[in-house]
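Moving on, here comes chain A:
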Amino acid sequence: MNRRGFLASVSVVTLAAGLGLAGGYSARASEPEAVFALGSAEIGAPHHDPIRATLLSTVATLIYDRLIEQDVDQSYHPHLAESWENSPDGMNWTFKLRQGVRFHDGEPFNAATIAWWIPKFKGSPNEYLVDAVDRVEVVDDYTVRFVMKRAEPNLIYNLASSFMGIPSPKAYDAAGDNFGVTEAVGTGPFMFESFAVGQETVLVANEDYSWGSDLSNNKGAPHVKRLTLREIPDASTAFLELKTGGVGLLLGVPDQFLPQLQAEEMLDFRSLPGFGITYLAFNTRAEPFGDAAVRQATALAVDQGAILKSVFNGIGLEAHQFLISTLVESKIDPKLEIHHDLAKANELLDKAGWQRGDDGIRVKDGKPLKIKLTAQSETAIKRTAEIVQAQLKAIGMVVEIDIFDSTTVVDQLKKGQHQLAVRQYGWNNADILDWFFSTTNIPYPNSSGWQDEKSQELRNVAMQQSKTQDERVANFRKYQENLIGNFLFVPIHEPVQNYAFNKTMLDVPAKLRGTQLVQATAVDIKVIG
Partner candidate 1 sequence: MLLDLEMLRISFGAFAPVDQVTLSVDRGEILGIVGESGSGKSLTATAIMGLLPRIGGQVAAGTIRFDGTNLVGLPERQMRRLRGGRIALITQNPMTSLDSMMRIGPQIDQAARLHLGLGRSAARAKSLELMADLRIPDPASVYDLFPHQLSGGMKQRIVIAMALAGDPELLIADEPTTALDVTVQAQIVQILVDLVRQRGLGLILITHDMGVVAQACDRVAVMYCGRVVELAEVDALFAQPRHPYTQALIRCIPRHDMARGTMSAIPGVVPSAAAQPPGCRFNPRCARVADRCRIEIPELRIGVSGNGVACHVAEAA
Partner candidate 2 sequence: MIRHRALAMLKAVSTFKGGISGAFLLLLVIGALFAPWLSPYPYDQQDLGIMNQAPSLTHLFGTDEFGRDVLSRMITGARTSLSVSITAIGISVALGLVLGATCGYFGGTFDRIVMTVIDLTWSFPEILIALMLVAIIGPGLEGVVIAIAIAYLAQFTRLTRTQIMSLKSETYVEATISLGAGHAHVLFSHLLPNALAPVLVAAMLATGDAIILEATLGFFGLGAQPPTPSWGAMMSSGTAQLFIAPWVILLPGLAVALTVVFINLFGDAVIAALDVRAKFREA
(Lines give C-alpha, C1' and ligand atoms only; values in the text may rest on other atoms or scores of the structure.)
Protein backbone atom coordinates (compact mmCIF):
# COMPACT_ATOMS: atom_id res chain seq x y z
CA MET A 1 0.00 0.00 0.00
CA ASN A 2 1.37 3.39 -0.84
CA ARG A 3 1.29 6.28 1.54
CA ARG A 4 -1.43 8.18 -0.19
CA GLY A 5 -3.67 5.13 -0.13
CA PHE A 6 -2.99 4.60 3.54
CA LEU A 7 -3.85 8.17 4.43
CA ALA A 8 -6.95 8.07 2.29
CA SER A 9 -8.27 4.97 3.98
CA VAL A 10 -7.52 6.46 7.38
CA SER A 11 -9.49 9.58 6.61
CA VAL A 12 -12.37 7.52 5.26
CA VAL A 13 -12.53 5.65 8.54
CA THR A 14 -12.47 8.89 10.50
CA LEU A 15 -15.08 10.46 8.31
CA ALA A 16 -17.34 7.44 8.52
CA ALA A 17 -17.06 7.36 12.28
CA GLY A 18 -17.83 11.04 12.49
CA LEU A 19 -20.82 10.80 10.18
CA GLY A 20 -22.17 7.72 11.87
CA LEU A 21 -22.17 9.41 15.20
CA ALA A 22 -23.51 12.67 13.91
CA GLY A 23 -26.26 10.82 12.06
CA GLY A 24 -27.52 9.18 15.23
CA TYR A 25 -28.01 12.52 16.82
CA SER A 26 -30.36 14.39 14.59
CA ALA A 27 -32.59 16.36 16.91
CA ARG A 28 -36.19 17.12 16.20
CA ALA A 29 -36.52 20.72 17.19
CA SER A 30 -40.19 21.15 17.97
CA GLU A 31 -40.55 18.53 20.71
CA PRO A 32 -39.70 19.00 24.37
CA GLU A 33 -36.41 17.21 24.81
CA ALA A 34 -34.25 16.48 27.82
CA VAL A 35 -30.91 14.94 28.59
CA PHE A 36 -30.29 13.13 31.89
CA ALA A 37 -26.96 11.79 33.07
CA LEU A 38 -27.06 8.42 34.81
CA GLY A 39 -25.59 8.06 38.27
CA SER A 40 -22.09 6.62 38.52
CA ALA A 41 -23.37 3.32 39.94
CA GLU A 42 -25.53 2.78 36.85
CA ILE A 43 -22.79 3.30 34.31
CA GLY A 44 -21.70 0.49 32.06
CA ALA A 45 -24.96 -1.42 31.92
CA PRO A 46 -24.40 -3.55 28.83
CA HIS A 47 -28.07 -3.85 27.90
CA HIS A 48 -31.58 -3.10 29.08
CA ASP A 49 -32.86 -6.65 29.49
CA PRO A 50 -34.19 -6.84 33.06
CA ILE A 51 -34.27 -10.62 33.18
CA ARG A 52 -30.64 -11.26 32.26
CA ALA A 53 -29.20 -8.10 33.77
CA THR A 54 -26.81 -7.89 36.67
CA LEU A 55 -26.65 -4.14 36.31
CA LEU A 56 -29.67 -2.16 35.21
CA SER A 57 -29.88 1.57 34.84
CA THR A 58 -32.79 3.93 35.30
CA VAL A 59 -33.48 3.40 31.60
CA ALA A 60 -35.11 0.04 32.36
CA THR A 61 -37.63 1.64 34.71
CA LEU A 62 -38.68 3.98 31.91
CA ILE A 63 -39.15 1.30 29.25
CA TYR A 64 -40.79 -1.31 31.45
CA ASP A 65 -43.55 -1.19 34.05
CA ARG A 66 -43.56 -3.31 37.18
CA LEU A 67 -46.45 -5.07 38.87
CA ILE A 68 -45.84 -3.17 42.08
CA GLU A 69 -44.19 0.14 42.92
CA GLN A 70 -42.50 0.98 46.21
CA ASP A 71 -42.67 4.49 47.59
CA VAL A 72 -40.18 6.59 49.51
CA ASP A 73 -41.71 5.41 52.82
CA GLN A 74 -41.16 1.79 51.66
CA SER A 75 -44.94 1.31 51.22
CA TYR A 76 -46.16 -0.70 48.22
CA HIS A 77 -48.48 0.62 45.51
CA PRO A 78 -50.27 -1.03 42.62
CA HIS A 79 -49.11 -0.54 39.06
CA LEU A 80 -49.64 -3.27 36.48
CA ALA A 81 -51.07 -5.31 39.37
CA GLU A 82 -54.22 -3.52 40.54
CA SER A 83 -54.39 -5.52 43.75
CA TRP A 84 -52.85 -8.57 45.37
CA GLU A 85 -53.56 -10.97 48.16
CA ASN A 86 -51.43 -13.40 50.13
CA SER A 87 -53.04 -16.48 51.61
CA PRO A 88 -52.79 -16.79 55.44
CA ASP A 89 -50.24 -19.59 55.19
CA GLY A 90 -48.24 -17.47 52.77
CA MET A 91 -48.29 -20.21 50.10
CA ASN A 92 -50.48 -18.47 47.48
CA TRP A 93 -50.26 -14.97 46.03
CA THR A 94 -53.08 -13.76 43.77
CA PHE A 95 -52.65 -10.73 41.54
CA LYS A 96 -55.38 -8.82 39.69
CA LEU A 97 -53.85 -7.28 36.61
CA ARG A 98 -54.63 -3.90 35.09
CA GLN A 99 -56.63 -4.04 31.86
CA GLY A 100 -56.05 -2.12 28.65
CA VAL A 101 -52.27 -2.15 28.93
CA ARG A 102 -50.37 -2.65 25.69
CA PHE A 103 -46.70 -3.16 24.89
CA HIS A 104 -44.91 -0.75 22.58
CA ASP A 105 -45.17 -3.34 19.80
CA GLY A 106 -48.95 -3.42 20.15
CA GLU A 107 -49.09 -6.76 21.98
CA PRO A 108 -51.59 -6.92 24.86
CA PHE A 109 -50.50 -7.31 28.48
CA ASN A 110 -52.43 -10.01 30.37
CA ALA A 111 -52.20 -13.08 32.57
CA ALA A 112 -50.48 -15.04 29.81
CA THR A 113 -47.68 -12.50 29.89
CA ILE A 114 -47.00 -13.25 33.56
CA ALA A 115 -47.21 -16.99 33.01
CA TRP A 116 -44.54 -16.62 30.32
CA TRP A 117 -42.48 -14.11 32.27
CA ILE A 118 -41.82 -15.72 35.69
CA PRO A 119 -40.36 -18.99 34.31
CA LYS A 120 -37.98 -16.90 32.14
CA PHE A 121 -35.95 -16.19 35.28
CA LYS A 122 -34.87 -19.81 35.52
CA GLY A 123 -31.11 -19.88 35.20
CA SER A 124 -30.77 -16.10 35.10
CA PRO A 125 -28.75 -14.15 37.64
CA ASN A 126 -32.03 -12.76 38.99
CA GLU A 127 -33.60 -16.14 39.62
CA TYR A 128 -33.43 -15.67 43.38
CA LEU A 129 -36.03 -12.91 43.19
CA VAL A 130 -38.76 -15.41 42.28
CA ASP A 131 -37.00 -18.46 43.66
CA ALA A 132 -39.81 -19.07 46.16
CA VAL A 133 -42.40 -19.23 43.39
CA ASP A 134 -43.16 -22.81 42.43
CA ARG A 135 -45.43 -22.03 39.46
CA VAL A 136 -47.75 -19.42 38.00
CA GLU A 137 -51.40 -20.29 37.42
CA VAL A 138 -53.59 -18.32 35.05
CA VAL A 139 -56.93 -17.87 36.81
CA ASP A 140 -58.51 -15.74 34.08
CA ASP A 141 -57.27 -13.25 31.48
CA TYR A 142 -56.41 -10.70 34.14
CA THR A 143 -55.82 -12.79 37.25
CA VAL A 144 -52.76 -14.88 38.08
CA ARG A 145 -51.86 -16.95 41.09
CA PHE A 146 -48.30 -17.63 42.26
CA VAL A 147 -48.09 -20.99 43.98
CA MET A 148 -45.15 -20.88 46.39
CA LYS A 149 -42.49 -23.42 47.37
CA ARG A 150 -42.30 -21.74 50.77
CA ALA A 151 -43.86 -18.75 52.47
CA GLU A 152 -42.11 -15.58 51.37
CA PRO A 153 -43.53 -12.31 52.73
CA ASN A 154 -40.64 -10.59 51.00
CA LEU A 155 -41.97 -11.51 47.53
CA ILE A 156 -43.76 -8.19 47.29
CA TYR A 157 -40.46 -6.40 47.86
CA ASN A 158 -38.84 -8.45 45.17
CA LEU A 159 -41.61 -7.67 42.70
CA ALA A 160 -40.98 -3.96 43.20
CA SER A 161 -37.35 -4.39 42.18
CA SER A 162 -36.23 -2.76 38.94
CA PHE A 163 -35.31 -6.21 37.60
CA MET A 164 -39.04 -6.93 37.65
CA GLY A 165 -39.89 -4.73 34.66
CA ILE A 166 -41.98 -6.80 32.29
CA PRO A 167 -40.80 -7.13 28.68
CA SER A 168 -42.96 -8.00 25.68
CA PRO A 169 -42.90 -11.81 25.32
CA LYS A 170 -43.11 -11.65 21.54
CA ALA A 171 -40.31 -9.14 21.13
CA TYR A 172 -38.21 -10.83 23.80
CA ASP A 173 -38.32 -14.26 22.20
CA ALA A 174 -37.81 -12.84 18.73
CA ALA A 175 -34.78 -10.70 19.58
CA GLY A 176 -32.88 -13.29 21.62
CA ASP A 177 -29.50 -11.96 22.73
CA ASN A 178 -30.14 -8.64 21.09
CA PHE A 179 -33.04 -7.85 23.38
CA GLY A 180 -32.15 -4.81 25.39
CA VAL A 181 -29.39 -3.89 22.97
CA THR A 182 -30.87 -3.19 19.57
CA GLU A 183 -34.43 -3.21 20.79
CA ALA A 184 -36.27 -3.18 24.07
CA VAL A 185 -40.03 -3.44 24.27
CA GLY A 186 -42.08 -2.92 27.42
CA THR A 187 -45.27 -1.21 28.45
CA GLY A 188 -43.57 1.80 30.04
CA PRO A 189 -43.98 5.54 29.40
CA PHE A 190 -40.90 5.69 27.17
CA MET A 191 -40.04 3.69 24.09
CA PHE A 192 -36.58 2.56 23.14
CA GLU A 193 -35.00 4.33 20.18
CA SER A 194 -31.27 3.70 20.30
CA PHE A 195 -28.56 2.57 22.66
CA ALA A 196 -24.80 3.07 22.50
CA VAL A 197 -23.26 1.04 25.28
CA GLY A 198 -21.25 3.10 27.74
CA GLN A 199 -22.49 6.25 26.08
CA GLU A 200 -26.16 6.96 25.84
CA THR A 201 -29.67 5.62 25.40
CA VAL A 202 -32.27 7.61 23.51
CA LEU A 203 -35.94 7.17 24.39
CA VAL A 204 -39.11 8.69 22.97
CA ALA A 205 -42.44 9.20 24.71
CA ASN A 206 -45.05 6.46 24.50
CA GLU A 207 -48.05 8.58 23.47
CA ASP A 208 -50.47 5.69 24.17
CA TYR A 209 -49.45 5.53 27.81
CA SER A 210 -52.39 5.93 30.17
CA TRP A 211 -51.59 3.57 33.03
CA GLY A 212 -49.23 5.58 35.20
CA SER A 213 -49.01 4.39 38.82
CA ASP A 214 -50.48 6.41 41.66
CA LEU A 215 -46.98 7.58 42.57
CA SER A 216 -47.12 9.87 39.53
CA ASN A 217 -49.34 12.90 39.10
CA ASN A 218 -49.28 12.40 35.37
CA LYS A 219 -50.95 9.08 34.52
CA GLY A 220 -50.66 9.61 30.77
CA ALA A 221 -47.85 10.10 28.29
CA PRO A 222 -44.73 11.76 29.69
CA HIS A 223 -44.17 15.50 29.17
CA VAL A 224 -40.64 14.97 27.88
CA LYS A 225 -41.04 13.68 24.37
CA ARG A 226 -37.48 12.72 23.71
CA LEU A 227 -35.19 11.70 26.50
CA THR A 228 -31.48 10.98 26.23
CA LEU A 229 -29.80 9.24 29.15
CA ARG A 230 -26.04 9.72 29.03
CA GLU A 231 -23.31 7.87 30.89
CA ILE A 232 -20.65 10.16 32.35
CA PRO A 233 -18.24 8.38 34.68
CA ASP A 234 -16.35 11.37 36.03
CA ALA A 235 -18.43 13.34 38.51
CA SER A 236 -16.61 16.60 37.75
CA THR A 237 -17.40 16.25 34.06
CA ALA A 238 -21.04 15.46 34.78
CA PHE A 239 -21.26 18.51 36.98
CA LEU A 240 -19.74 20.69 34.27
CA GLU A 241 -22.23 19.31 31.74
CA LEU A 242 -25.06 20.27 34.06
CA LYS A 243 -23.59 23.72 34.59
CA THR A 244 -23.27 24.39 30.87
CA GLY A 245 -26.70 23.01 30.03
CA GLY A 246 -25.41 19.95 28.16
CA VAL A 247 -27.35 17.86 30.63
CA GLY A 248 -30.60 18.84 32.32
CA LEU A 249 -30.55 16.45 35.25
CA LEU A 250 -28.01 14.32 37.07
CA LEU A 251 -29.35 11.06 38.46
CA GLY A 252 -26.98 10.90 41.36
CA VAL A 253 -24.59 13.55 42.59
CA PRO A 254 -21.76 12.77 45.00
CA ASP A 255 -22.25 14.66 48.26
CA GLN A 256 -18.92 16.39 47.75
CA PHE A 257 -20.43 18.31 44.86
CA LEU A 258 -23.42 19.72 46.68
CA PRO A 259 -21.69 22.88 47.98
CA GLN A 260 -20.66 23.67 44.42
CA LEU A 261 -24.20 22.99 43.22
CA GLN A 262 -25.70 25.28 45.81
CA ALA A 263 -23.39 28.04 44.68
CA GLU A 264 -24.90 27.99 41.17
CA GLU A 265 -28.00 30.04 40.71
CA MET A 266 -29.63 28.12 37.93
CA LEU A 267 -29.09 24.75 39.54
CA ASP A 268 -31.27 23.08 42.10
CA PHE A 269 -31.40 19.67 43.64
CA ARG A 270 -33.83 17.20 45.17
CA SER A 271 -33.07 14.46 47.63
CA LEU A 272 -34.54 11.12 48.50
CA PRO A 273 -33.76 9.09 51.58
CA GLY A 274 -30.82 6.82 51.11
CA PHE A 275 -30.66 3.28 50.04
CA GLY A 276 -27.89 2.12 52.27
CA ILE A 277 -25.42 2.71 55.05
CA THR A 278 -21.72 3.49 55.21
CA TYR A 279 -20.17 1.55 58.07
CA LEU A 280 -17.02 0.01 59.46
CA ALA A 281 -16.86 -3.76 59.26
CA PHE A 282 -14.82 -5.70 61.81
CA ASN A 283 -13.11 -8.99 61.23
CA THR A 284 -13.76 -10.75 64.54
CA ARG A 285 -11.25 -13.47 63.63
CA ALA A 286 -8.39 -11.01 63.32
CA GLU A 287 -6.83 -9.59 66.47
CA PRO A 288 -7.36 -7.20 68.14
CA PHE A 289 -11.00 -7.27 67.04
CA GLY A 290 -11.69 -10.70 68.47
CA ASP A 291 -12.08 -8.79 71.70
CA ALA A 292 -15.57 -7.24 72.00
CA ALA A 293 -14.17 -4.49 74.21
CA VAL A 294 -11.80 -3.32 71.49
CA ARG A 295 -14.63 -3.42 68.98
CA GLN A 296 -16.85 -1.43 71.29
CA ALA A 297 -14.10 1.12 71.99
CA THR A 298 -13.51 1.51 68.27
CA ALA A 299 -17.21 1.97 67.68
CA LEU A 300 -17.46 4.62 70.36
CA ALA A 301 -14.41 6.48 69.03
CA VAL A 302 -16.05 7.13 65.69
CA ASP A 303 -17.69 10.53 65.56
CA GLN A 304 -20.53 10.20 63.05
CA GLY A 305 -21.36 13.90 63.37
CA ALA A 306 -17.90 15.04 62.30
CA ILE A 307 -17.88 12.65 59.34
CA LEU A 308 -21.32 13.80 58.27
CA LYS A 309 -20.12 17.36 58.35
CA SER A 310 -16.77 17.00 56.60
CA VAL A 311 -17.05 14.07 54.24
CA PHE A 312 -20.71 14.44 53.39
CA ASN A 313 -21.04 18.19 53.80
CA GLY A 314 -23.85 17.73 56.32
CA ILE A 315 -26.00 15.91 53.79
CA GLY A 316 -27.71 12.69 54.78
CA LEU A 317 -28.09 11.30 58.27
CA GLU A 318 -25.80 10.05 60.96
CA ALA A 319 -26.22 6.28 61.22
CA HIS A 320 -26.34 4.71 64.65
CA GLN A 321 -27.63 1.28 63.66
CA PHE A 322 -27.29 -0.92 60.58
CA LEU A 323 -30.56 -0.41 58.61
CA ILE A 324 -31.77 2.55 56.59
CA SER A 325 -34.04 4.78 58.64
CA THR A 326 -37.11 4.41 56.40
CA LEU A 327 -37.35 0.73 57.26
CA VAL A 328 -39.52 0.08 60.33
CA GLU A 329 -37.11 -2.66 61.32
CA SER A 330 -34.54 0.08 62.01
CA LYS A 331 -36.40 1.33 65.08
CA ILE A 332 -34.47 -0.62 67.69
CA ASP A 333 -33.99 0.08 71.39
CA PRO A 334 -32.30 3.53 71.41
CA LYS A 335 -30.02 2.48 74.30
CA LEU A 336 -28.38 -0.02 71.97
CA GLU A 337 -27.60 2.49 69.23
CA ILE A 338 -23.93 3.36 68.77
CA HIS A 339 -23.04 6.96 69.61
CA HIS A 340 -19.73 8.78 69.88
CA ASP A 341 -18.29 8.56 73.44
CA LEU A 342 -14.55 9.07 73.51
CA ALA A 343 -14.21 8.87 77.30
CA LYS A 344 -15.95 5.55 77.50
CA ALA A 345 -13.93 4.24 74.56
CA ASN A 346 -10.66 5.05 76.31
CA GLU A 347 -11.94 3.58 79.56
CA LEU A 348 -12.84 0.34 77.81
CA LEU A 349 -9.37 0.02 76.34
CA ASP A 350 -7.73 0.81 79.68
CA LYS A 351 -9.77 -1.96 81.27
CA ALA A 352 -8.97 -4.38 78.48
CA GLY A 353 -5.28 -3.97 79.29
CA TRP A 354 -4.26 -1.67 76.43
CA GLN A 355 -1.95 0.86 78.05
CA ARG A 356 -1.00 4.14 76.44
CA GLY A 357 2.68 4.49 75.63
CA ASP A 358 4.65 7.73 75.65
CA ASP A 359 3.83 8.40 72.03
CA GLY A 360 0.11 8.08 72.80
CA ILE A 361 -0.13 4.68 71.14
CA ARG A 362 -1.67 1.91 73.20
CA VAL A 363 0.29 -1.26 73.84
CA LYS A 364 -0.73 -4.63 75.24
CA ASP A 365 1.68 -7.52 75.88
CA GLY A 366 4.35 -5.56 74.03
CA LYS A 367 2.22 -5.28 70.90
CA PRO A 368 1.13 -1.84 69.72
CA LEU A 369 -2.51 -1.19 68.87
CA LYS A 370 -1.90 -0.93 65.17
CA ILE A 371 -4.48 -1.94 62.61
CA LYS A 372 -5.10 -1.98 58.89
CA LEU A 373 -8.13 -0.18 57.51
CA THR A 374 -9.23 -1.52 54.14
CA ALA A 375 -11.18 0.78 51.87
CA GLN A 376 -11.98 1.13 48.20
CA SER A 377 -10.87 3.92 45.96
CA GLU A 378 -14.12 5.82 45.78
CA THR A 379 -13.98 9.41 47.00
CA ALA A 380 -16.51 9.30 49.85
CA ILE A 381 -15.20 5.99 51.16
CA LYS A 382 -11.58 7.07 50.92
CA ARG A 383 -12.33 10.27 52.74
CA THR A 384 -14.29 8.43 55.41
CA ALA A 385 -11.28 6.20 55.90
CA GLU A 386 -9.01 9.21 56.26
CA ILE A 387 -11.16 10.83 58.90
CA VAL A 388 -11.70 7.56 60.79
CA GLN A 389 -7.94 7.22 60.78
CA ALA A 390 -7.65 10.59 62.48
CA GLN A 391 -10.45 9.80 64.94
CA LEU A 392 -9.04 6.46 66.03
CA LYS A 393 -5.76 8.15 66.78
CA ALA A 394 -7.63 9.72 69.73
CA ILE A 395 -8.00 6.32 71.42
CA GLY A 396 -4.36 5.45 70.78
CA MET A 397 -5.00 3.26 67.79
CA VAL A 398 -2.63 3.55 64.83
CA VAL A 399 -4.46 3.05 61.57
CA GLU A 400 -2.85 2.28 58.24
CA ILE A 401 -5.10 2.70 55.25
CA ASP A 402 -5.05 0.24 52.35
CA ILE A 403 -6.95 1.38 49.30
CA PHE A 404 -7.97 -1.29 46.79
CA ASP A 405 -10.36 -1.49 43.89
CA SER A 406 -13.75 -2.86 44.88
CA THR A 407 -13.17 -6.39 43.62
CA THR A 408 -9.91 -6.70 45.51
CA VAL A 409 -11.60 -5.41 48.65
CA VAL A 410 -14.17 -8.19 48.30
CA ASP A 411 -11.36 -10.67 47.76
CA GLN A 412 -9.60 -9.46 50.91
CA LEU A 413 -12.80 -9.75 52.91
CA LYS A 414 -13.46 -13.20 51.53
CA LYS A 415 -10.00 -14.37 52.53
CA GLY A 416 -10.33 -12.67 55.92
CA GLN A 417 -7.20 -10.63 55.24
CA HIS A 418 -8.74 -7.46 56.59
CA GLN A 419 -9.02 -6.19 60.15
CA LEU A 420 -11.26 -3.21 59.73
CA ALA A 421 -12.91 -2.04 56.53
CA VAL A 422 -14.96 0.92 55.41
CA ARG A 423 -17.94 -0.57 53.63
CA GLN A 424 -21.07 0.71 52.06
CA TYR A 425 -24.14 -1.25 51.13
CA GLY A 426 -27.25 -0.31 49.19
CA TRP A 427 -30.32 -2.35 50.10
CA ASN A 428 -33.69 -1.28 51.39
CA ASN A 429 -34.64 -4.47 53.16
CA ALA A 430 -33.85 -5.78 56.62
CA ASP A 431 -32.66 -9.12 55.25
CA ILE A 432 -29.34 -7.40 54.62
CA LEU A 433 -28.58 -8.42 58.22
CA ASP A 434 -28.77 -12.06 57.20
CA TRP A 435 -26.57 -11.38 54.18
CA PHE A 436 -23.75 -9.89 56.20
CA PHE A 437 -23.98 -11.74 59.52
CA SER A 438 -25.47 -15.20 59.00
CA THR A 439 -23.13 -18.10 59.78
CA THR A 440 -24.15 -19.63 56.46
CA ASN A 441 -22.57 -16.69 54.67
CA ILE A 442 -19.09 -17.12 56.11
CA PRO A 443 -16.52 -16.26 54.74
CA TYR A 444 -18.29 -13.94 52.40
CA PRO A 445 -20.47 -11.89 52.49
CA ASN A 446 -20.26 -12.49 56.25
CA SER A 447 -16.67 -11.32 56.42
CA SER A 448 -17.00 -10.48 60.12
CA GLY A 449 -16.53 -14.20 60.72
CA TRP A 450 -19.19 -13.93 63.40
CA GLN A 451 -20.32 -17.32 64.61
CA ASP A 452 -22.69 -17.31 67.53
CA GLU A 453 -25.54 -19.70 68.29
CA LYS A 454 -27.80 -17.09 69.77
CA SER A 455 -27.36 -14.74 66.85
CA GLN A 456 -27.94 -17.50 64.33
CA GLU A 457 -31.11 -18.63 66.09
CA LEU A 458 -32.53 -15.10 65.91
CA ARG A 459 -31.54 -14.96 62.25
CA ASN A 460 -33.36 -18.21 61.47
CA VAL A 461 -36.52 -16.97 63.12
CA ALA A 462 -36.44 -13.70 61.22
CA MET A 463 -35.64 -15.22 57.85
CA GLN A 464 -37.67 -18.42 57.84
CA GLN A 465 -40.38 -18.27 60.47
CA SER A 466 -41.99 -14.92 59.75
CA LYS A 467 -45.41 -15.53 58.27
CA THR A 468 -46.57 -11.93 58.06
CA GLN A 469 -44.95 -8.58 57.53
CA ASP A 470 -45.49 -7.53 61.19
CA GLU A 471 -43.93 -10.68 62.51
CA ARG A 472 -41.02 -10.17 60.18
CA VAL A 473 -40.45 -6.63 61.45
CA ALA A 474 -40.40 -7.72 65.10
CA ASN A 475 -38.07 -10.63 64.38
CA PHE A 476 -35.57 -8.53 62.48
CA ARG A 477 -35.49 -5.90 65.25
CA LYS A 478 -34.52 -8.58 67.73
CA TYR A 479 -31.92 -9.94 65.37
CA GLN A 480 -30.26 -6.56 64.92
CA GLU A 481 -30.36 -5.82 68.66
CA ASN A 482 -28.37 -8.99 69.21
CA LEU A 483 -25.83 -8.11 66.52
CA ILE A 484 -25.35 -4.51 67.58
CA GLY A 485 -24.84 -5.65 71.19
CA ASN A 486 -21.89 -7.68 69.96
CA PHE A 487 -20.40 -4.64 68.17
CA LEU A 488 -19.92 -6.30 64.81
CA PHE A 489 -20.00 -3.04 62.89
CA VAL A 490 -19.80 0.70 63.37
CA PRO A 491 -22.63 2.49 61.57
CA ILE A 492 -21.42 5.81 60.24
CA HIS A 493 -23.60 7.49 57.73
CA GLU A 494 -26.85 7.11 55.88
CA PRO A 495 -26.43 8.93 52.59
CA VAL A 496 -29.28 10.53 50.76
CA GLN A 497 -29.69 10.27 47.04
CA ASN A 498 -29.19 13.64 45.41
CA TYR A 499 -30.58 14.63 42.06
CA ALA A 500 -29.38 17.89 40.58
CA PHE A 501 -31.06 19.68 37.73
CA ASN A 502 -30.95 22.89 35.79
CA LYS A 503 -34.03 24.82 36.78
CA THR A 504 -33.96 26.98 33.71
CA MET A 505 -34.42 23.83 31.64
CA LEU A 506 -36.50 21.42 33.66
CA ASP A 507 -39.41 21.55 36.05
CA VAL A 508 -38.97 18.79 38.60
CA PRO A 509 -41.72 18.09 41.19
CA ALA A 510 -40.83 19.43 44.63
CA LYS A 511 -41.57 16.11 46.28
CA LEU A 512 -40.15 13.00 44.68
CA ARG A 513 -42.02 9.69 44.89
CA GLY A 514 -40.60 6.19 44.79
CA THR A 515 -37.44 4.85 46.34
CA GLN A 516 -35.34 6.49 43.63
CA LEU A 517 -35.87 9.08 40.94
CA VAL A 518 -37.12 6.68 38.32
CA GLN A 519 -40.24 6.24 36.25
CA ALA A 520 -42.69 7.63 38.79
CA THR A 521 -41.01 11.05 38.82
CA ALA A 522 -39.65 11.02 35.28
CA VAL A 523 -43.15 11.19 33.77
CA ASP A 524 -43.90 14.27 35.86
CA ILE A 525 -40.79 16.22 34.76
CA LYS A 526 -41.54 19.06 32.36
CA VAL A 527 -39.30 20.86 29.94
CA ILE A 528 -39.30 24.64 30.37
CA GLY A 529 -39.69 26.82 27.29
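Keep in mind how these were chosen: all candidates are chains of the complex that A comes from, given by their letters.
Here are a few things to note about the model shown:
Keep this in mind: a contact is a pair of C-beta atoms (placed from the backbone, for glycine too) under 8 Å apart; a residue touches a chain by one contact, two chains touch by 3 or more; residues count from 1.
Keep in mind that this is a model prediction, so the values were computed, not measured.
Screening 1 or 2 for touch with chain A: in this complex the touching candidate is 2. Interface of chain A with candidate 2 (complex): residues 234-236, 239, 254, 256-257, 259-260, 263, 306, 309-310, 377-379, 382-383, 385-387, 389-390, 400-405, 408.
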